[in-house]
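Sharing a structure below in structure tokens format, with a few things to ask.
Yeah, one chain of the complex is gone here, protein chain that is, but the others are all in their spots.
Chain lettering (A and B) follows the sequence in which the chains are written, and residue indices restart at 1 in each chain.
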Amino acid sequence: MIPPALYLALSAVIFTIGVIGVLLRRDAIVIFMCIEMMLSAVGITLIAASRYLHSMDGVIFVFLAMTVAAAEAAVGLAIFVLLHRIYKGVKVDEINLMKW
Amino acid sequence: MEGSLFQWIVFFAMAFLAIFCALMVVTRRNPIHSAVFLIVNFFAIAVIYLLLGSQFIAIAQVMVYAGAIMMLVVFTIMLISVEEARRVPMVRLSAGKVFGVILAVLLFVELLYGLMVKALPGKVGPFTPERLQAVGPVRTVGGLLMSKYLLAFELASVVLLIGIIGAVILAKKER
Partner (left out) sequence: MTDYVWLIPLFPALGFLINGLIGRWWRLNKTFVSWVACSALGLSFLFSILVFIGLLRLPPESRVAIPDKVLFDWIVSGGLKTVIGYKVDPLSIVMALVVTGVSFFIHVYSVGYMHEDSGFTRYFSYLNLFVFMMLNLVLANNFLLMFVGWEGVGLCSYLLIGFWFERDAPANAGKKAFVVNRIGDFGFLLGMFLIFSKLGTLTFDGVFSKAHLLDPVTVTLITLLLFTGATGKSAQLPLYVWLPDAMEGPTPVSSLIHAATMVTAGVYMVARCHVLYEMAPLSMAVVATVGALTAMYAASMALVQVDFKRILAYSTISQLGYMFLAVGVGAFSAGIFHLTTHAFFKGLLFLGAGSVMHALAGELDIRKMGALRKKMPVTFWTFLLATLAIAGVPGFSGFFSKDEILWNAFSSPQGHFLLWLIGFITAGMTAFYMFRLCFMAFCGDYRGDKEVWHHAHESPPVMTVPMVVLAVLSVIGGYVGVPAILGGANHFHHFLAPVFGVHEGGGHEAALRLLPLAWAGEAAGEGGHGSATLELFMMVLSVVMAFAGIYLAYAFYLKRPDLPKALAQGYPRAYRVLFNKYYVDEIYQFLFVDSCKRLGTILWRQFDEAVVDRTVNLVATVMRVLGGGLRLLQTGFVQDYALGIILGAVIVMLFLL
């Protein structure tokens, strides 16, 4: 059997790469994709833990998280489309209307 | 397929693929390139789910993430991507960004430390692989969804409904 630590390490790596992507990139769509990547990486952790602890809770969790990710994708991308009407190429470091 | 060596090979292959694709997602200039790499990433992760014996989640991963979500993303890229000049910077560096990268690395170090030093916390549950094999993993998930996690299941459908309505309302054209 493959030790669970390896799965968790893989998940950590992908999660961290996703975090760096969220913090560094300017294009909103790319940031969104990095967020989905982070969500997916967390799924690996949950399934691995669920497998090695002989539980089904993790599996259900991932299933429901996926549902939420889908809904979030729909709404989020709709928002991007709306923003595009104003900003023509949504770059997050140009949008600061909620500034102090 | 049982067989320890096979599993190790598949695991490392998929792991490296996933990591490589993740890096590519973050570093490509063209968003369509990022999207494609992300799809491959999802596939790799789906295979890893298979390795872990969650066939149901593997299929769900492909269908929902790689299928539905990425399709949405690609369409959105089509709608809002601008033909930009080559010189538009991908990353605009600032003090905050550097600090952010440092924090991310710190996070990674913490995560590694956590998983190396500490054992896997949590109670050991009743669903051993033999039992799962006997009933069938999909069946088990289905049974649980309909009994113990029924409320969550229903709420998830409500969330999806809200997502649909929200998306439609948001993207309507102004009259």
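Note that in this section a residue touches a chain if its C-beta (ideal position, glycine included) is under 8 Å from a C-beta of that chain, and two chains touch if they have at least 3 such contacts.
This one's a predicted model, so the numbers in the text were calculated from it and none came from an experiment.
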| item | value |
| --- | --- |
| Option touching the unshown chain, where A:23, A:56 or A:69 are the choices | A:23 |
| Residues of chain B in contact with the chain not shown | 96-97, 99-100, 103-104, 106-107, 110-111, 113-114, 117 |
| Chain A, residues in touch with the chain not shown (by the definition above) | 19, 22-23, 31, 92-93, 95-100 |
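Operating definition for what follows: only the chains that are shown with their structure count from here on.
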| item | value |
| --- | --- |
| Mean-CA-position distance for chain B and chain A (Å) | 7 |
| Complex contact set, residues of chain A against chain B | 1-2, 4-10, 12-21, 23-27, 29-30, 32-34, 36-37, 40-41, 43-44, 47-57, 59-60, 62-64, 66-75, 77-82, 84, 88-90, 93 |
| Chain B to chain A touching residues, read off their complex | 4, 7-8, 11, 15, 18-19, 22-23, 25-26, 31, 34-35, 38, 41-42, 45, 48-49, 51-54, 56-57, 60-61, 64-65, 68-69, 72-73, 76-77, 79-82, 84, 89-92, 97, 100-101, 103-105, 107-108, 111-112, 115-116, 120, 122-129, 140-141, 144-145, 149, 152-153, 156, 159-160, 162-164, 166-167, 170-171 |
